[in-house]
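Excluded from the complex is one protein chain; the other protein chains are retained at their positions.
In order of appearance the chains are A and B, and numbering begins at 1 in each one.
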Amino acid sequence: MHYFANPTRFQRLMDILRPWVVGVMLAMLAYGLLAGTVFGPADRLQGESVRILYIHVPSAWMAMFIYVAIAAASFVALVWRHPLALIAARASAPIGAVFTLLALITGSLWGKPTWGTFWVWDGRLTSVLVLFFLYLGYMALWQALEDEEKAGRATSILALVGTVNIPIIKFSVDWWNTLHQPASVVRLDGPTIDPSMLWPLLAMGLAFKAYYVWVLFARMEALMDARRVQAAQLRAAQHAAGGAL
Amino acid sequence: MLTLDSVAIRRGDKLLLTGVSFALRAGEAVHLKAANGVGKSSLLRAVAELLPVAAGSIAHQNAHGPAEAADQVALLDEQPGLKASESLRGNLTSLSILLSGRTPGAGELDAVADRLGLAPLFDSPVRYFSTGQRRRAVLARLLLSARTLWLLDEPYTGLDQAGRALLDTLIAEHRNAGGAVLMTHHGDVPDMSVIDLMGHVPQVAPDTGDDGERW
Partner (left out) sequence: MTAWWTLMLRDLRLAWRSGGAAGLSLGFFVMATSLYPFGLGPDPVTLASVAAGLIWVTAMFAALLSLDRLFQADFEDGTLTQLLLSKLTAPGIVFAKITAHWLGVMLPLIIVSPLLALILGLPGSAIGPLMLSLVVGTPALSCLGAVVAALTVAVRRGGALMTILLIPLFVPSLIFGAASVEAGLVGTDPSGALLLAAAVSLFALALAPVAASAALRLAAE
């Protein structure tokens, strides 16, 4: 578990993986976009606007996936005090927040032709909105606490509390939605989906995941560099103090 | 009563102290000396098990064997730990029950207040106390908590001549009754063994480069 606690070793691992990650991302993006938006069929009911699904659905998947990844990394950081896990959690949050925002924006753009309005209190959209708030809270707590080590543990506790609450929030919103929404509303993604749409969609999902890993590596590197600079500054300050005594 | 074995203390990213080892037996008192910012207060908080040690171990023992810090430690630090809107009587009653688990007897609190020279203020809210009076009120915690190991972080601060003499008397009585004291103070304290923490401040390590780096 602590093998990759050495940042240099982890750096090497990232350097090895990076070209593969970028390769998978580009290949899947190319296939997904071409098959989905150029050659793929338009929807019988929703027409061309259905193609936004290839951005919207993978974004929503990533919004959820990254929050769970943050919670898992936070758990590792709390239990085993693994510093890279904490850095991974911290680096993931803004990426997850952007995907969540993307899911919200594409959802409301899709909502305009489908529902005739940009925002409907649809169960899924509302859940994603609440998830977006959870991301904002997690990032705000990182910002608010000055002692980085304490901030790391506090945000980890928050991420875990948020995660055990997600199923409850999701259930309550779905329940509330069935209570208030008329059943005739067209759902964003129905239960059945044609294979000609499913494969490009899965490819886009994979491309988004690879993109996440790629950006995550870059953000983790930046955070690790910041830590190195801080450590160097601390050493310099200690040298100065040692000289003064 | 207390054994420290090569204890290291860390605050954030900074290693403050390393290799602190000593033992404290019933009736003994240790005076920790060091410059500001070395980590005396942090060491006391670590002994109280409020701050985890970065390395080494801290063990508490009572007459029967290993003990919990929260059962034998009384900590006096710069914060008063008193509720400003409650009277001294209310504060001392709550503190006594919370720390010793025992409801104080009828005349017990009056006797403590009298001892500390606070009897006339017994029913006034702590908010109206002067700094010195507040520091005296805090000493009541030591008497009421019924703990054997007193951790005193700069206990003389804010006390007048009579207050300092009173504290010395309390410490002497506590030691005679089989208690122990671990104290930080910038001046000299008679009749205590001194541990100079300056020898435990880690030497600044040369930059070893990334390959040796482990957080």
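Heads up, the rule we're going with is that a residue touches a chain if its C-beta (ideal position, glycine included) is under 8 Å from a C-beta of that chain, and two chains touch if they have at least 3 such contacts.
Predicted model only: the values in this text are computed from it and were never measured.
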item: Per the touch definition above, residue among A:A35, A:V50, A:A97 or A:L134 touching the missing chain; value: A:L134
item: Option touching the unshown chain, where A:A35, A:L125 or A:L158 are the choices; value: A:L158
item: Among B:A23, B:A84 or B:A172, the residue in touch with the chain that has been omitted; value: B:A84
item: Listed residues B:A26, B:L51 or B:L166, member touching the removed chain; value: B:L51
item: Sites on chain B contacted by the missing partner chain, in the whole complex; value: 45, 48, 50-52, 69-70, 73-75, 77-86, 90, 93-95, 97-101, 103, 141
item: Contact set of chain A toward the excluded chain (per top definition); value: 130-131, 133-134, 136-137, 140-141, 144-145, 150, 153-154, 157-158, 160-162, 164-165, 168-169, 171-173, 175-176, 179
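Note that only the chains that are shown with their structure count from here on.
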item: Rounded Å distance, chain A centre to chain B centre (Cα mean); value: 47
item: Interfacial residue positions of chain B with respect to chain A in the complex; value: 12-14, 35, 203-205, 207, 210-211, 213-215
item: Of all residues in chain A, those that touch chain B in their complex; value: 5-8, 83, 147-150, 227-228, 230-232, 234-235, 238-239, 242, 245
